[in-house]
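Note that this complex is displayed minus one protein chain, with the remaining chains in position.
All chains are identified by letter, namely A and B, in their written order; residue positions are counted from 1 within each chain.
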Amino acid sequence: MTEGILFSVFSISAIVFAFGVIFRRNAVHCALHLVGVLLSLSGLFVLLNAQFIAAIQILVYAGAIMVLFLFVVMLLNVKGETPLLTPGAAKGFGFFFALIVFVELLWIVLTRGGAEGTSQPAAALPPGFGSPAEIGRILYTTWLFPFEVTSILLLIAVIGAVVLAKRKFA
Amino acid sequence: MALSLFWLVPFLPLIGALVNGIWAGKLPRKAVSAIGVGSVGLSLAIALACFGELLALPPESRRFTQGLFTWIQSGDFSAEVRFVLDPLSAVMMLVVTGVGFLIHVYSTGYMGHEKAYGRYFSYLNLFTFSMLTLVLADNFVLMFLGWEAVGLCSYLLIGFWYQRPAAAEAGKKAFVVNRIGDWGFLLGIFLIFVTFGSVDFATVFAQAPQHLAMGSAVATTIALLLFVGATGKSAQLPLYVWLPDAMEGPTPVSALIHAATMVTAGVYMVARCHILYLLSPFALSVVAIVGVLTALFAATIGLVQNDIKRVLAYSTISQLGYMFLGCGVGAFTSGIFHLMTHAFFKALLFLGAGSVIHALSGEQDLWKMGGLKARLPKTHITFLIATLAIAGVFPFAGFFSKDEILYQAWLRGGPLLWCAGVIGAFMTAFYMFRLYFLTFHGPSRVTEEAKHHLHESPSSMTVPLMFLAVLSAIGGFIQVPLLAGGQRLDHFLEPVFADAANLAPAAPAAHAVGAEVWLMLISLAVALVGIFVAYRFYVADPEVPRRLAEQARGLYRLVFNKYWVDETYDSLVVQPIYRGSVKLWQEFDAAVIDGAVNGVGRQIERGSALLRQAQVGYVQVYALILTVGAVVVIGYLALR
Partner (left out) sequence: MQPQGIPLDAYQLVAALLFTIGLIGVLVRRSALIIFMSIELMLNAVNLSFVAFSKFHGQMDGQIFVFFVMSVAAAEVAVGLAILVAIFRNRETASVDEVHLLKG
């Protein structure tokens, strides 16, 4: 019961905030709406027994990435542009194909959904499911290699960001 | 054993050519001379030693071969690099190395002031190598290699002063006309291979009587095709036109290549392939007729030329005709004999002319010479000996060889051929002594400034002249008719021509000794008359030739302009080819081929321009296209 209410609340807020992201004129407003989406999703994660991920979502996504976004918005002093959307036929095509994508995804969900019998949650999740201990255990055994590679990736990203955004002194 | 070094005879000059060719720029002039002359000198020494050893062998076994390596090996066909030393090739080898050596020595003096000294000697050595390969080859393919190579060297040396347009043109002309002859020669070789399955001399000549019926079409075709090559290389009708123009080259080159050696290659080839010619009487008579016609034709032109070298050039063509006449009546030995003596006195004549030209600082016009007897004694005396030899005056070399040919012509060819030969002999004596008198006798017509530098040539030039004079004087004695044991050359060459014994046109065995003596006396008389007439025309009464020229103006003009043969060839052959080439170039190459290639390029460009329109540059358009792609893929996965 409570689960259903919580689900509805978080879902609807996520969707509303999402529409706000793409339809607001002011860039700061868009960013804040995105933060709202992230927080709603975080709530959904908790419902899905992914506590660690939920916490990380808030810390990393909402706390670091969005802060970075806001920094850039303020640095560039981006004003709201006058025509909000892309002019011309591209707008129409854009909406059209995105809608097609949604229809297709809908179709997949509705026709495949019940067939595998996963409409109901699996019986009795193992204890510690979604806990940091569990994540740590799997991350450093089965998924060690991607973990290391990701760390290199982050290093490259850091260097790249610094080099690209530097003012040229020459 | 000298014979084991036999292969060095052609290869030493090749090494000399390479060394001089590569390093001449860095070597002092003396070193270049030493290498150039020394390589041929060494070659001559080895050649003489080999000849000595050959003589030591009994006559039947005088055939020595030395192979170096297999050049081509393909299926059933193989061509070796192998040299053969038998009496015929020995004679040729000695002529080439001997006369060649003397001319190399002469060149050190004549070309002493030449800037491209090293290049000259490199080419000259290369020529010697090529000619030796030609005469010493043991099979048709190697001989053809030498054949082509001498043609190449001829081109290089005629056009030696290539900055002069006339010289460059002359070199080109020589090469192209030679090529036409070579085409015939090559076809002949192909036919030989198809018929005999081999190109070795030994194999082909041994099997010839069985494979080819007497007078068969195959034999005739082979012989005639090979003869086409000979007409090109040995400047007979109709492919003689390159030889007079070849006088643009340095005079020692004219002496070596266009008198003594390269042009004789055709005669050697006919002698070497005598079996094939004897098997086709028709081809043999073609050889004789072409020879005698060329002899007469060239002699008439030589009567009125005014350039000292041109006269000698036409004289060479004429004398070559005599050699072919000798071979053409089946008397191959006489042809080779005349080849040998001609090498002596013609080389001497050219070198002597070179000495005169050198003394007059480059003057070649006969009408600007005269009275040089006193100022150029050594040149004069050697030149006189050579002129007497070529005119056929006893006891000089030319008398014996020319007389031999005329006698054989009478004996085997009939009175008509003999008569034509005698007329030619008269003209030879006449124009050669015209040359001699105009150059050395009479009032001096030399220009003032040439007179200042007039001097006898250095010993590097006069000593070879003297050697050649001695040879021209006594060289004839190796083949003295009627004298018992006098026919040394005949005996020497006999093993080579022995296999033709049953094929040769029947020479009347018992010939009256008297007939031979009478014919000899007639030849001698004709020569003396010719000399006398020349004396009257150009020394005693110089107005006579001028009056004659006026009276027979048309005839004079015809002969003076060389019967307009060059002009005819030009309009009939050269111009159409040239125009055709230009047409091909402009219409086909430029329009069609270039058009196609460029057209392909243009089409690709157009296609690219079309495709380029997809690169709009707007990121959102790209994202849209991505979305469309995603739609397709998801749709496919959804419906599967």
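The criterion applied here is as follows: a residue touches a chain if its C-beta (ideal position, glycine included) is under 8 Å from a C-beta of that chain, and two chains touch if they have at least 3 such contacts.
Fair warning: this is a prediction, and the values are worked out from it, not measured in the lab.
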Chains on display which the left-out chain touches in the complete complex: A, B
Subunit B residues touching the omitted chain (full complex): 612, 615-620, 623-624, 627
Where the missing chain touches subunit A, by residue: 1, 3-4, 7, 11, 14-15, 18-19, 21-22, 27, 30-31, 34, 37-38, 41, 44-45, 47-50, 52-53, 56-57, 60-61, 64-65, 68-69, 72-73, 75-76, 78, 81, 83-87, 90-91, 93-95, 97-99, 101-102, 105-106, 109-110, 113-114, 118-122, 125-126, 129-130, 134-135, 138-139, 142-143, 146, 150, 153-154, 156-158, 160-165, 167
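The criterion applied here is as follows: only the chains that are shown with their structure count from here on.
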Approximate Å spacing (C-alpha centroids) for the pair subunit A, subunit B: 96
Contacting residues of subunit B [partner subunit A, same complex]: 618, 620-621, 624, 627-628, 630-631, 634-635, 637-638
Complex contacts: residues of subunit A adjacent to subunit B: 86, 90, 93-94, 97-98, 100-101, 104-105, 107-108, 111
